[in-house]
Each structure stands twice: as structure tokens, then as C-alpha cells.
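Working notes for the structure below.
Omission of a single protein chain aside, the complex is shown with its protein chains in their original locations.
Each chain gets a letter, A and B, in the order it is written, and its residues are counted from 1.
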Amino acid sequence: MTCLPAHTDKKLGLVIDLDTCVGCQACVTACKEWNTGGHMAPLTDIDPYGGDVDGVWFNRVHSYEHTTEAGGRTVNFPRSCLHCETPACVTVCPTGASYKRASDGIVLIDESKCIGCKLCSWACPYGAREFDTDVGVMKKCTLCVDRIYNDNLAEEDRVPACVAACPTSARHFGDLGDPASAVSQLVASRGGVDLMPEMGYKPTNKYLPPRAHTERAASVPAPRLEPVKAEGGFLGWVDRMLSN
Amino acid sequence: MHPAFSVVFFTTATGAGYGLLALLGVLGGLGFISPDFWLGLVGMGLALGLIAAGLLSSTTHLGRPERAWRAFSQWRSSWLSREGVSSVATFIPAGLFGIGWVFFGRTSGWVAIAGALAAIGAVTTVCTTGMIYASLKPIAQWHSRYTLPGYLIFSAMTGSVLLNALLQAFVIGATAITAAALLLTLLGWGWKLATWRYNDALEIATTANTATGLAGGTVRSVEWPHTEENYLLKEMGFRIARKHAAKLRLITQLLAFALPALLLAVLFALPWPFTAILSVVAAIAQFAGMLVERWLFFAEAKHTVTLYYGR
């Protein structure tokens, strides 16, 4: 059913900290590894050892140079499905393959209904949908729906693979619909932003902007160093210090 | 956007087919065109043939065409589903109208009603096609007030030029039809020029800044997440050089608008069979021109995902 639920009980999503992401690709391959055997298995790789290699990935990390008057910064930027509140990728689907879960807000694809028309990928401004040419259907991030509720995993492991893997703790997971949740608090305290808010799809995932060149940046209020004033200069100072 | 031939042909062919169908349905039903067997057979055959060929072509775009039937289910939210429903539904009155005309030799009464319904179906289907594109916010060139009228105008234009060619070929050419085709071609030309002008001046609110949430200054792509082109870039990262696009725009204008308009204009001064020949040439040229136009419609459309790739 591609009409959107009027309300979702939860708004599960990710929070990605661009201030901390070093672009190591850990979330990228952890995602690939889990999901290639997971709910949408496989994440096919075409020509994996050749010149036209093209695989299905649910999470990809770009790197940018952001230059402002305050200076420049290199920003590593993980990009995956944002599990929007009002996603057009769902409503444009002609078959009901794309849907948004009323319970937790996760946007999923029912592969058995997908005809591979690709319209959802055209409708998604974020490039979150990946077409698997081998099986002719669209695939996408499941927010690890087969991990976060998985009775066969230890309770502590029931988080998305990318969040578990991230070595710099740049990824967070939780209910962004609950203002009291840890992720919502994190977003509030760090000024988390929506991507392309002007599109109006109300992404659930939030991005925490880099603190460089902002008032959040770490700074050391160090006064300028002055030469020691003791008699005999530095060596005199040493002597005086030692005889104290 | 990648100009897949299946989709370029699909929208061009069905546009012309539905335009012709609507005109045949209305003009036939109203008695402007006599229910000639051969005209009916060729006309309706051409209209439905173009539609069927277009629809068939579109299914080759699908990853799983055997499941295409599922596309009829989500008409409440999806313009693509609505297009599917509408296009198939239109076949019913269109079929009845064709049968009435060709086999029963009449275009009045229930056949006229079927013709009217077919015309409504045709217009509806073209609207749904237009809306598929017009509703896509990530593609600013499509998500504009020019897209839906464009689809309707081009459908009417190509349909009328085809109808004129048919009537001329059957030696029942009517000045009014030729005049309408000429006017619609000029309207189409104007609309296309206006669309291009609008698109060229487009200031898109979505930028690499909003795409990344990095406010202010410039955001430049340094490295992609992958070296080779992936699905997103192949499907949506299509780029066309400005020079190349300008050339194709010129070809579009010549083939789809200028040449047909010129040919249609000189019809008024020429006797049959020249009128027939030139009308057919005008229709063929326009169809070819519209294929180029539609190719450009895709090629010049920029999807927001390209912002992530610095394109």
C-alpha cells in the first residue's frame, strides 16, 4: 500500500555526526556485509573484478570540501535512506512494493511486488534507492529491520550494522519521534539538520553539522607566550625555579 | 536523467497516439469525419498502434515486466499506476469506437459516446503521463507548470498533424484541420521555447549546501563513494554538453516545429497529391523531432542526486 500511514508509532532513524566522521568506510562495508545476506539479499555486484564494477550498496560515503569565509574543511558524508516521514518514493510506487511501516516508520520495499520501474529512485532526491539489475528490482536500506528486532541476536546487538561498526561513534540510532529519546536530545543539543528540507519529505535521519569554524569548535583561551622576565633570562629563571 | 529509448519512444508514441485517438473520437463522433472503412481502419489502427507500441516499449524499461499487472493497484497515490489504469481503461471505449467505425460503419450513437469516452480517456492518460514527470520534485525541469500543459499540447499537436496527414492521404483534407495542426504546431513551438527559457533561467533552491546540510559557502565534491559509475549515475547522472544540447534543440525546432509548420502552411497553396505527400512528410518529421525533444526532455533534466556527485 503506497499511501502513507497517517501516523507512525515511532520514527526510527539514524543521526550522523559530520563533525566526527573520518570517512573510513566502516559503516559502508558493515552495511554491505550484513545486508548482502539479509532481508534484501543479495546486494549484487556486477563485474566485481573488472572495469565496469557496479554493486548495490545501501550506504555510501562521499567527501566534500566545504569552503566558507571562515575557512575550509573536508567533510566526509555518509549517505543512505533517510526514512522520510512523507516520502515520495513510496507514493509514486505503482505496485505497493514500496511502503512505509506504520509501526516504526521504516521505509521498505516488498521485493515480490516490485516491477523494477525505477520511478521511486527518480522520486527520491537523496539517491537512497539502488536498482539490482540482476534481479530487476529496487533495493534499499532497511534500517536493519532484520537486526533491530532480531531474537537471534544478543539484545545489545540489535542496532543497525552501521551504528555498531562506526569506529568514531559518528552514528546514532533511535526514535526521532520521541523528543525525550537520546537521539532526539542529541539532535537538539547539536543543532542537527534535515537534508534538502525544501523538498518537504521530512527526513527522519538527521545530520549533525561540523563544529569547525563555529562557536562549538574547541578553543584554548591561551594568552600569548612572553619571554621569562627573570634576571639572567631563561637560564636565570631555571635556577630560580629550582631553588624554590 | 538518462534518456532511455524505451521511455523516450513510449511518451512520444503514446502522446501522438492519444492525440490522434482523442481527435478521431471527438471529430468522428461529432460527424466531422465520415466513417470511411479504410480511414477508420488506418486511423484507429495508427492511434491504437502507437499507443500499444508505446506501452509495450515502456515495459522493456521494467526490471520485472511479468509483474506489470501489479501496477494497476496503487492508483490512489501513484501517477504511474493511474497512467496504467487509465491507459488500459481507454482501450475499452477506444476499441468499441474502432469496432463501431470500422465494422459497423458508423460513428454516431453509442459509437459517438464511445468516441467521446475514448477521447476523455486519452486526455486523462496524457495528463497522468505528464503528472508522473511534473510530480517529481527532485527534477526541477520537470517539476514545473510547463510539464503537464506541454504533454497535452504536444499530444494534441502530434495527434492533429497525424490526423491532417491521414485526411490528406484519404483526399478528405479539411482546411480547418490543417489550420488547427498548424496552429497547434506553432503553439507547441512557443510552449517549448517558453519551457526552455524557463528551465534555462531556473534557480533551483536545492543546492549542494542543502543536500549536505552544510550551510554557507561552497560545497565541492572531492571524492565519490565509488570510482566507477553506479546505478544512480547511470540512471540519473546523465550529462549533456551545452553545445550538444543547443544543437539538439535546433534539430528539435527544425523537425518538430519549423518544418511541419512550413509544410502545413504551404498546403493551402498546393493541390493533391502534393498536399498528401507534404502532410505525411510533416507528420514524420514532427514525430522524429518529438523523439529528439523527448530525448532532450530527459537529457536536460537534472536530478538532485547529482548534487551529491558534484555534477
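The rule is simple: a contact is a pair of C-beta atoms (placed from the backbone, for glycine too) under 8 Å apart; a residue touches a chain by one contact, two chains touch by 3 or more.
Here is the rule we use: contacts and distances are computed from a predicted model.
A.B. asks: Please identify the absent chain by the protein name in its UniProt record; candidates are "ABC transporter permease subunit", "Minimal PKS ketosynthase (KS/KS alpha)", "Molybdopterin-dependent oxidoreductase" or "Acyl carrier protein".
C.D. replies: "Molybdopterin-dependent oxidoreductase"
A.B. asks: Considering the entire assembly, which residues of subunit B contact the chain that has been omitted?
C.D. replies: Touching the chain left out of view, subunit B contributes residues 222-223, 225-228.
A.B. asks: Hey, which subunit A residues sit against the chain that's not shown?
C.D. replies: Contacting residues on subunit A, toward the hidden partner: 9-10, 12, 15, 17, 19-26, 28-30, 32-39, 41-55, 57, 63, 65, 67, 72-76, 99, 101-104, 108, 110, 134, 145-146, 148-153, 155-159, 161, 163-175, 181-183, 185-186, 210-212, 217-228, 230, 234-235, 237-239, 241-243.
In this section, only the chains that are shown with their structure count from here on.
A.B. asks: Taking the complex as given, what residues does subunit B use to touch subunit A?
C.D. replies: 1, 61-65, 67-68, 70-74, 76-81, 84, 132, 135-139, 205-206, 208, 210-226, 228-232, 234-236, 303-305, 308-309
A.B. asks: For subunit A, which residues count as touching subunit B in their complex?
C.D. replies: Checking each residue of subunit A against subunit B gives 1-4, 18, 28, 51-57, 60-69, 74-75, 77, 79, 88, 90-97, 113-119, 121-127, 130-133, 135-138, 193-200, 207, 209-210.
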